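Here the complex is missing a single protein chain, while all its other protein chains stay put.
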Amino acid sequence: MTIFRLGEQTPPPPRRITDTVVERLEHQYEVDPDLMQITPQQDMPVWDSRRIFNARWDHLDWMHAHFADEVLLAGEESETMEEHP
Amino acid sequence: MSPVAFKSAVDDHVVEELRAIIGDDARVRPDQSSRAFRSRVPAPFPVHRWAEHYPDVVILPKTAIEVSEVVKLANRHKIPIVPRAGGTGLSDGAVPLRGGIMIDCKLMNQIHEIDLVDRTVTVGPGINMLKLNEELKQHGVIYPDDPASYPCSLVGGRIGTGGWSLLGARYGHTRDLVISMEVVLPTGEIVEIAEGGGRKLRKSSTGLTLKQLFTGHQGTLGITTQATLELVPRPEVEFAAFFAFDEYIKAWETTGILTKSGLATIAGVVLFDEKKIEYLRRDDEAYIPQPDTVNAVVAVAMYGRRCEVEPASKEIMRLGKSNTGKYLGDEISAGDWASRHDRYATPLHGRDLDGQAVLMSWHCEDAALNYSVLPQVREEWHAIVARYRERYGIFDDWGMFAYTSGAHKPWADYLVEIDVGIWEQKLNDEYWAAWVDCKREIAQVSLKYGGSITACHGATREGDADLVPEEMGSAWPVVKAIKRALDPNNVMNPGKQSLDEAYE
Partner (left out) sequence: MGDQELEFAERWRDNAYGCFSSGHKFCREVCPVMQVTRNENHTPTAFHASIVAMEKGLLNVEDVADDFVHCTQCGACELRCPNTLMTGDFYRHRTRTVDVVKAMRALMVETGNEQEAWKLWNERLALDHNEPVLGDTRVSQEHVADWAIGLDIPVGGQTLLFVDCEAAFFRTSYTRAFAQLLQKAGVEFGLMREQWCCGGPAAEMGYQDLALKHATHNVEDWRAVGATRIIAPDPHDFIAFTEDYPKYFGEAYDFEIVLGVELINDLVKGGRIELTQPVERTVTYHDPCRLNKRKGVHEAPRELIRAIPGITFKDVDRVTQWSYCSGGGGGLPVAKPEITKEISRRRVAKAAELEVDTLISACPWSERPLSEAGHEANLGVMDLFELVAVSAGIEP
């Protein structure tokens, strides 16, 4: 069960990923806020970020199922991320 | 006759006549908001000159008879007609250039017949493919026209543009998937258009093959009011694999290797160039963490029976890696393929000259090109966009894709697109003129290399449209004769594709 508390809706401070990308919530990249000087960012509570993230993956799964009964995978590891974990 | 055959003449009297034909005032809309909202499509739009593109009145017909009566009236009064389906076209086909009556066919979205014996589905032009396939799923069949606009474009617009499908290498594109249709001609007659006769026949040699003429004309030859479409067995499996390369040329070569492999279940191969990868690193979670040795990507997707696709997938893995390609992994391969419809037009992809994220409109300049010329065209296109970006600061190069484009013959033809971001809020007459020049320069490169200025979106936008006569060359008089014969008063979507020349 999730209990909504307003005080918990501000994301933690960012961790840098690349020159232009940061991460605040696990597995969720975000633009470096410095790049958003012309287009202001919104006050986005944690629950909303998470909602979007989860919906994205549900949507992608749905799209697979929409076009075929089953997804066949090569079953091989990424060869690019190996050298750059 | 003057090329601008007439000025719009929709007055109260005409609106009354339209109301009498339709018999439901809610479906005859001369109000401001109905007109404003139907004057643009997703392509970059001269927002500072918005009102010039308003239709005078919008009609939401439900039947071919209604369409026919409205067209007859327009033809009688010489009023422009602009057909509109989803309004997702990327070359302004559904944007009025001279006001007039807009025929918005979204209410014609019925499924009239599903024929599982002769494998067809007959629909109205206002239906969307995703919605159609939701209904077809229970019957084990699919209508496989899969543009990136799959969730939003409609069958009428697919026919109007002669659209291109991501799965075209396996299943064909719109024109290969439409078997026959009912069309209202510019003079108002309702006709059945097929290969020959026979509403459900895929091939005939009787008379002239009219079907192709009525796909891809951008609403300049008539309005499709019903279409009979192909049904193919719903795929048992889907397989996608993405391979990374440190340079474009190796990726290009691998594209050639894959498309010439003779594997019939290949539905599409996509080549991402270096600029495209650079751009994806801005905000795409799949590319952000990739090492800088990832500079170009080749994606391949297959659909079909497991007994075909499974062994073929092994061969794809072998070929994809045969020329230094590195597999990007299962998660990216499956996930990125599933996001193929959604990744294009996010305006925050845009960056100004300082690297700030700004809301930009997406322009997809597409061309049909042969495999052999892709590397040269790529260099010249990027150089053009770089020049305009540097000079005006409101453009942004979003990289290039090349997609297999021959139906069932993926080896030689490519839909090649350069995606350009445009900061619409900054547009003024000067910038807009620069933009039109930029597009024209890009299109000229396509012609120089023996290509066509558009593979799917249509040559209906300013810039490209001027080049249609040049591209059509010796066939241009034939095109003009056909247009004039079918549309004596130039009422059907006038001003598009340089077809005004037919009346000079």
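Letters A and B name the chains as they come in the text, with residue numbers starting at 1 for each one.
In this section, a residue touches a chain if its C-beta (ideal position, glycine included) is under 8 Å from a C-beta of that chain, and two chains touch if they have at least 3 such contacts.
The structure presented is a predicted model; accordingly, all values stated were derived computationally and were not measured.
K.L.:
Wait, the hidden chain, what does it touch out of the ones we have here?
P.N.:
A, B
K.L.:
Considering the whole complex, which of B:Gly196, B:Pro347, B:Gly406 or B:Pro469 touches the chain not shown?
P.N.:
B:Pro347
K.L.:
List every residue of chain B that touches the chain not included in the displayed model.
P.N.:
Chain B touches the chain not shown through residues 29, 31-34, 36-38, 40-42, 45, 47-48, 50-51, 60, 86-88, 104, 106-107, 109, 126, 128, 130-131, 134, 149, 151-152, 283, 285, 339, 341-349, 357, 359-362, 424-425.
K.L.:
Quickly run down the residues of chain A that touch the omitted chain.
P.N.:
1-7, 9, 28-31, 33, 36, 39-42, 44, 47-56, 58-59, 61-62
Heads up, the rule we're going with is that only the chains that are shown with their structure count from here on.
K.L.:
Quick one: report the Å distance separating chain A from chain B, using the average Cα coordinate of each chain.
P.N.:
30
K.L.:
Please name which positions on chain B make contact with chain A in the complex.
P.N.:
Of all residues in chain B, those touching chain A are 130, 133-134, 137, 142, 146, 234-239, 241, 244, 281-283, 285, 288-291, 293-294, 303, 306, 309-310, 313, 317, 326-335, 338-339, 341-342, 348, 351-352, 355-359.
K.L.:
Could you list, by residue number, the parts of chain A that touch chain B in their complex?
P.N.:
For chain A paired with chain B, touching residues are 17-18, 20-21, 29, 31, 35-39, 59-61, 63-64, 66-81, 83-84.
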